[in-house]
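Before I ask anything, here is the structure I am working with.
All protein chains but one are shown in place.
Up next is chain A:
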């Protein structure tokens, strides 16, 4: 079992995570939440049906900075039409909140990757790994979602930090009844398990 001392040892690595200053977050929220404002810059050069997921990290490599880039150009989610925005809030590993305006039909993995949040999707969103594990903070929202199927539950069984309201981000599809959803990204605890070394 992980103990607090072990978590303490993890803390330095968390401090190294890309910093999202409050102003950056505010910009996200402001940009995507102001009704009537053009919420997301569209990217006409890129065909929306492109099956290749370009994750945001390459761009940050090229610019050699750790700041949050204008991530919307990376993912393959479509910006919501004015007046049809649904809101979802991601709470990252450092506790910072990212409130995003998204379209109906987008799943949480695509949304997170499009907005540069730290969520891997090792299997490309095909429900074959547990790297996009999220915890729904509000039981009420959890209950509104279609129940996870056997395949998703099988993967959740292997997820670290599993909670009663855990889901795979790739399987949560935004719908009007989920407007206002809040999900937490689980802290990485796997490497601190002493059982790995027995």
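Here is the rule we go by: a residue touches a chain if its C-beta (ideal position, glycine included) is under 8 Å from a C-beta of that chain, and two chains touch if they have at least 3 such contacts; residues count from 1.
Heads up, the rule we're going with is that contacts and distances are computed from a predicted model.
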Task: UniProt protein name of the chain not shown, from "Vacuolar protein-sorting-associated protein 36", "NADPH:adrenodoxin oxidoreductase, mitochondrial", "NEDD8-conjugating enzyme UBC12" or "Elongator complex protein 5" - done: "NADPH:adrenodoxin oxidoreductase, mitochondrial"
Task: Touching the absent chain when the full complex is considered, from A:108, A:129 or A:181 - done: A:129
Task: Per the touch definition above, residue among A:84, A:138 or A:154 touching the missing chain - done: A:154
Task: Residues of chain A (touch criterion as defined above) contacting the omitted chain - done: 6, 9, 12-13, 16, 18, 52-55, 57-58, 60-62, 64, 120, 122-124, 126-131, 150-151, 153-155, 157-158, 160, 162, 188, 190-192, 194, 196-197
